[in-house]
Structure formats: structure tokens, C-alpha cells
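Excluded from the complex is one protein chain; the other protein chains are retained at their positions.
For clarity, chains are labelled A and B in written order, and residue numbers in each chain start from 1.
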Amino acid sequence: MSNTVLQIDHITMQFGGVVAVNDLSLTVNQGEIVALIGPNGAGKTTAFNCVTGVYEPTNGRVSFCGKPMVENFPQGKMKKMYKGTMQGEYTAKISPTPDRITKLGIARTFQNIRLFSNLSVFDNVLIAKHMRAKHNWFSSTFRLSQAEERRMREEATALLAEQNLLQLKDEVAGSLPYGIQRRLEIARALATEPTLLLLDEPAAGMNPQETQELTDFIREIRDKYKLTVFMIEHHMDLVMQISERIYVLDFGKLIATGTPEEIQSNQKVIDAYLGVTEDA
Amino acid sequence: MSVVLPYLLSGISVGGQYALIAIGYTMVYGILRLINFAHGDVFMVAGVMMVYMCASMPWYIAMPLMIVFTVLIGFAIERVAYMPLRSAPRMSIMISAIGVSYLLQNLVAYITGGLSQQYPTIPFISDSINIGPANTKVVTVITPFLVIALVFALVMLINHTKIGMAMRAVAKDYDTAQLMGIRINSVISTTFVIGSFLAAIGSVLYFSNYTGVTYTSGAMPGLKAFVAAVFGGIGSIPGAVIGAFIIGISENIVKGFEAMLAVFGINSNIGIATFSDAVTFALLIIILVVKPTGLFGEKATDKV
Partner (left out) sequence: MKTKENKRGKIITAAIIISVFLFAAIAEKVAPPSWNMLFMVLKKGSIYVLIAVSMNLLNGFTGLFSLGQAGFMLLGAYTYGIFTIPVEDRASVYQYFDGGVIQFTIPVPLALLLSGLVAALFAFLIGLPVLRLKSDYLAIATLGFAEIIRAIFQWQALGPVTNGSNLLRKFPVFESTIAYFAVVGLCVAIILLLINSSYGRAFKAIREDEIAAEAMGINLAKHKMLAFCISSFFAGIGGALLAMYQTSVQAAIFKSAMTYEILLIVVIGGIGSISGSIIASFLYIACSEWWLRFLDQETILQPTERGKFIIVMAVVFVTLLVLMLIRIKKPKGKPRALYGTGAAVCAVVLVWLVYFALTGQTKVPLLRNGFRMVVFSVIIMIIVLFFSHGIMGTKELPDLFKPKEKEDGGKEAAL
């Protein structure tokens, strides 16, 4: 068994009376490509947002490389409304902001591309390098950390070259074609030097050929940067080809887990996607 | 009590006047997400128009005419300065509002020569009246009742008429309302018309209490009314009204704070009254920090 990179324990996320994610537990191991699938509105992106610190989960814990990273226990009104079973297990309250989570080594992309669209491709990648640079505002302003700045630029250039985006480095990010924006968003995420990469629907809006290219691309970066990849995806072709394990979410609840073959033959999953009649 | 009462009375009265302005802010914000910085100046222009009109005609003709003109100005501002920027970034339209405010102030400064204009005395509402120990004007007493009546009418309009329903729909979801065939522009115009109408009435009540109108008279009441709208939860009409009363009363209590302390034998002369304007903003910042959406505001979350 390989090491566990990401472990989610009993995450519940409630918005008012709506339970978007209900008692979700899963693990992602070192070097794996794991997919989280489910019909629209199943709570996949919410689960991602709980991991990346955008939301503070109502209950549960997220551990990264064995250390608790996000932890919360239901309080006040939530305690009554909380429907989970593990009440009382979690006592600490850890809720870091997204930037701290990125710093720990988790990078993400967004469902609707969120590039810095008025800035150049090169700046987009450089910004992701900002966090890891050893400088402060004073040394940076007065050019006292030029070595660091040079290193950032070299690394960003190298990364763009590896991603075959170098010839576009001066283009304004927002003006690029959709597929390239997706690639740039992944490149930008890689620039934060992550150990775990979260991809939120990387193939959304892509045609079959582009999807195929993306499949190879994800494998390639996984091997090259020794990454673990955890992704949300709707394109079943991509998911079945690439993932080593799949988790299926429906109405916020985990309904199935297994290898692509197991999932393809799982009745519950088929029902969730195709719908079941009331009497079934 | 005899010390507190006059301050309390004028607080309630000023609060009511702020409420009438605040409704204009809150409705426009609810629909366009725009702080209509020019609204306070529309209020001031209404006051100045009243001054000039009363010079040449009796007040009972001047007042309705002034209200009509104010409404037209509000309508025109929206058409000329805000409508062209409907698809522009929000900051541009806010800057356009600041530009309109600047223009109105300079225009009035030019016309009046920058001098304070004596506000006409309107029979009955400018008369003096004694309430217990406090001597005040009739306007102070009728303001809260008039405000409540107007707000009631407005709430009925919004909840029970077709245009009211359209307004609620646009406030809830601008784009979807447009797709549903609601004529956005006429809804927005109606909002400005209602806002300006209430501001015109507010100006009569407000300026009757003061000696004169100058080109800067609208800035501070406008700002305070906006704060009242934020305080009550922007987009909510009852919120704006309650916020306005709270702000009007706290402002006047601060004004009379030392007089009140004197009753308890504490004589201080440190000039707390300097803070009568600042207290509004202090309240604003407290509410924004404690409950950023205001007293009755709805929470909006960013979708990621």
C-alpha cells in the first residue's frame, strides 16, 4: 500500500437546510489518479471547496499527508441539524484560508476557468510562484531580492516551455482559446509546486480529440512532477481511461467506490445517472 | 425628560426624513447594485427648486410642481447617466453617479451664486407647537406619521401590484428577470421615479426645519440616508426606515449628550456634539463588522 495523501473523514457541508455533502469519507493515495463523479448538483465541487478551504465544512476532518488540515465540529444550530453519525469525534477547529492550503501543497483548477484574464500568460504563472519566493514587500520593491525574482522567472519560463506554452508567454490570458486556457490553468496550478493536484472538470467544454489529449497530458504531468491527482469529471471516457479508483457521489452521499470496471457495472451508479422510477 | 424630549423628537423627525431619502438608495441598490451618490443631490435640488418656485407662485402650486420636476430629474439622470453604462463594470457606473452629484452641486452653486437660500415658510407645517415642555414645529410631529403612511403605501405597491412584482423579480435576479420578458428599463425608471418622489417630499420636511438650502446641503443627509440603508440591510425597505430612525435618534442624542449629562449634575464641556455626524459612520462600521449584511439584509454567497 502506498501512503495516503488526502484523507477526508465524514465531511458534511450544510447551507441552511440544504445538505450539499453528507458524511463523505474518502482517501487518495500517493501517485494515484482518483476521480469523483456524480450527476449535476451531487456536491462534488462543494467537496472540493471544503478541501481547499473555500468553505468551512459543517462537520468532519480533512487530513493531508497524515496531518489534520481542516477540522470542524458542528456548533449551535448546526449541531441539531447535523445528520451525520460521527458526532463528537472531532473536537478541534482548524479552518485555514485557501492560501495556506495551497502553501501546504494542494493546488486546484476551477470549474469555470479563473485565470487572471487581463494579465499575460507569463504573469499568470509568475503570480503562482509568488507564494514560495523568499522575499518581503520591502526587498521586492527595492529590488533587494533580485536573485529570487530571477529564479522565479527562470522557473516560470521552464514550466511554460515544458507545457508548450512558451511562445504564448506575452499573450493576454483572457484572449486565448478555451482549450489553451484550460492548459494554462493547470500550468499555473503546477507553478505552486503542489504534491496534490485537484482538477475541477478539466475536460468541460472539450471535444473528444481535446479530451484524449488531456488524458495523456494528465498522465504525463502526474509522472513528471510526481503528483497525486484528484479530479471531478463528467466525461466518462476520460474518467474510465485515466482513473485508478472512482468515487461516486449522489445527493451529497457517497454511493459507490471502486475501479472503473466495478463502477461501470454498479447498479446504484447506473440508477443515479439514468434515474430510477419510484417503485424500483 | 424635559431635556431629552426635544432631542428625541427632533431625532425621530430627522430619522423620518432620512428614511424618505434612504428608500431611494435602498431600492436603487436592490435593483442596480449601485450606490446612487447623486440621490442626496437630487434631494438638495428639490429644496432649491422649492425656494425659486415659491418666489413666483403660491406654495400649494409650487409644491406639486416641484415634486413633478424632481421626479423628472431623477428619471433623466437614470436615462442619461446610468442607462448607457448598464453593461459596464460596476465601478464605472458608481463613478458616473459621483460625476452627476458633482455636476448637480456645481450647477446649483452657479445658479445660487453659492449662497444659502432662505427656505420658504409653508403654512401649517412650519407653525410652532408645544409638546409637553418642548417647543417645536408641526413638521417634527407629522414627519413620522407621514413617513409611516408613505412606507405603507410603498410596501403595498411592491407587494400587490404588477410593477411591484416586476421590481421584486429584478431585484432578486436581474438576468433571469430580463429573460422572463420583464422590461428592465421601465422597472428601473419606476424605481428612480419613486425614489425621487420620496426624496422631494423628504426635502420639504427636512428643509422646513432648517433656515436655508445651499449647494452642499444634500451631501451629508444623502450620505447618512445611505448609511441608514446599509444599516438596515440594503435592498430592504423596512430595514432602511428602521435604520434611518436609529441614525436620526442617535445623532440627536449625541448632539444633546452634554445637556443630558448636565441633568445628572455632570458638567462636561468637551464638545461631544462635534461627533453628531461621525456617530452615524461609527454605527455603520460597527454593523458592517458585526453583521455585514445589515439588520435585515440577505446573505449573498459567491459561487466558486
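Methods note: a contact is a pair of C-beta atoms (placed from the backbone, for glycine too) under 8 Å apart; a residue touches a chain by one contact, two chains touch by 3 or more.
Nothing here was measured: the structure is a model prediction, and the numbers come from that model.
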Out of A:T4, A:S120 or A:N266, the sole contact with the unshown chain comes from A:S120
Of A:I180, A:I218 or A:I263, which one is in contact with the hidden chain?
A:I180
Just to verify: which one of B:V100, B:I125 or B:V139 makes contact with the chain not shown?
B:V100
On chain A, residues whose C-beta touches the chain left out of the figure
52, 54, 97-100, 102-103, 107-108, 110, 114-120, 122-123, 126-133, 135, 137, 140-143, 149, 152, 164-165, 167-172, 176-177, 180, 188, 192
Where does chain B touch the missing chain, residue by residue?
29, 33, 35, 37, 76, 79-81, 83-85, 88, 90-92, 94-96, 98-103, 105-107, 109-110, 113-114, 216, 219, 223, 226-227, 230, 270-271, 274-275, 277-278, 280-282, 284-285, 288-289, 292, 302, 304
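Just so we're on the same page, only the chains that are shown with their structure count from here on.
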Indicate the whole-number Å distance between the mean C-alpha point of chain A and the mean C-alpha point of chain B.
48
